[in-house]
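The block that comes next holds subunit A.
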Amino acid sequence: MPTPLVVSEVAKSFTMHLRDGIRLPVVSNVAFSVKAGECVVLGGPSGIGKSSLLKMVYGNYAVDSGQILVDHEGRLVDLATADPRTILAVRRATLGYVSQFLRTVPRVAAVDVVAEPLTARGVAAAEAKATAEAMLARLNLPRELWQLPPATFSGGEQQRVNIARGFITDHRILLLDEPTASLDATNRAVVVEMIAEKKAAGVALLGIFHDEDVREKVADRIVDVSAFSPRKSAA
Partner candidate 1 sequence: MSTADLATYNFAYLDEQTKRMIRRAILKAIAIPGYQVPFASREMPMPYGWGTGGVQVTAAILGPKDVLKVIDQGADDTTNAVSIRAFFQKVANVAVTTKTREATIIQTRHRIPEERLTAGQTLVYQVPIPEPLRFLEPRETETRKMHALEEYGLMHVKLYEDIARNGHIATTYAYPVKVEGRYVMDPSPTPKFDNPKMHMSEALQLFGAGREKRIYAVPPHTEVVSLDFEDHPFEIQTFDKPCALCGAENVYLDEVVLDDRGGRMFVCSDTDHCEERCSAGHRGHLAYDKEAAE
Partner candidate 2 sequence: MTDAPLLKVRDISKFYGARIGCQNVSFDLWPGEVLAIVGESGSGKTTLLNCLATRLMPTSGSVEYRMRDGQMRDLSRMSEAERRFLMRTDWGFVHQNPADGLRMAVSAGANVGERLMAVGERHYGNIRETAGNWLGRVEISVDRIDDQPRAFSGGMRQRLQIARNLVTAPRLVFMDEPTGGLDVSVQARLLDLLRGLVQDLGLSAIIVTHDLAVARLLSHRMMVMKDGVVIEQGLTDRVLDDPREAYTQLLVSSILQV
């Protein structure tokens, strides 16, 4: 089984210049990998650095040292040192991300928000839109909302737009930051189903799930982030 994501010896700290330059270590010696078709869940108490780790893998957070290796179109890319242009290319083609919150863009309709990752990869607008509508229908987003910008949607509605947007592509790696946090049971079940499909399609998934029920259903393996936490090593 190929392993599209390998994280090794990664360390990260924040230097808070506005608070007298104090240094807050987040994680160190992080090492794990995710195989194709596998869903790895980051575990550990809140505040231990799970979300930060996900952001490092996506490139939102810089790392102090270590490597984040991604199989991007047949070659290995180290996201820890890649230039912005490479990271953008990896995000466009290989690495998807469903964040906890939707960053809304004014005036863009929900269906277009969802279709955008496809059109960005060159899929024809009509085809992308049809796929987007199918995704939204599956996630039970009321049809009358599709043409509206999501800024005024409820948390759960925004989250479903976000999930549809993240799942619409055939990215080989998908990062999930609490995708089911504000969903009801029905839609949680849909998301669990969608994750299972991604796994079957050979996608490597790395996620954070606080909902134990969901976690048990999707996780193949749990990586305990507290093992990398300096708080633990200090103890």
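Per the selection procedure, all candidates are chains of the complex that A comes from, given by their letters.
In the analysis below, a contact is a pair of C-beta atoms (placed from the backbone, for glycine too) under 8 Å apart; a residue touches a chain by one contact, two chains touch by 3 or more; residues count from 1.
Here the structure is a predicted model, which is why all the values come from computation and not from measurement.
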Options 1 or 2 - which one, within this complex, touches subunit A: 2
In the complex with candidate 2, residue positions of subunit A that touch it: 14-18, 21, 55, 59-62, 84-85, 87-89, 105-108, 120
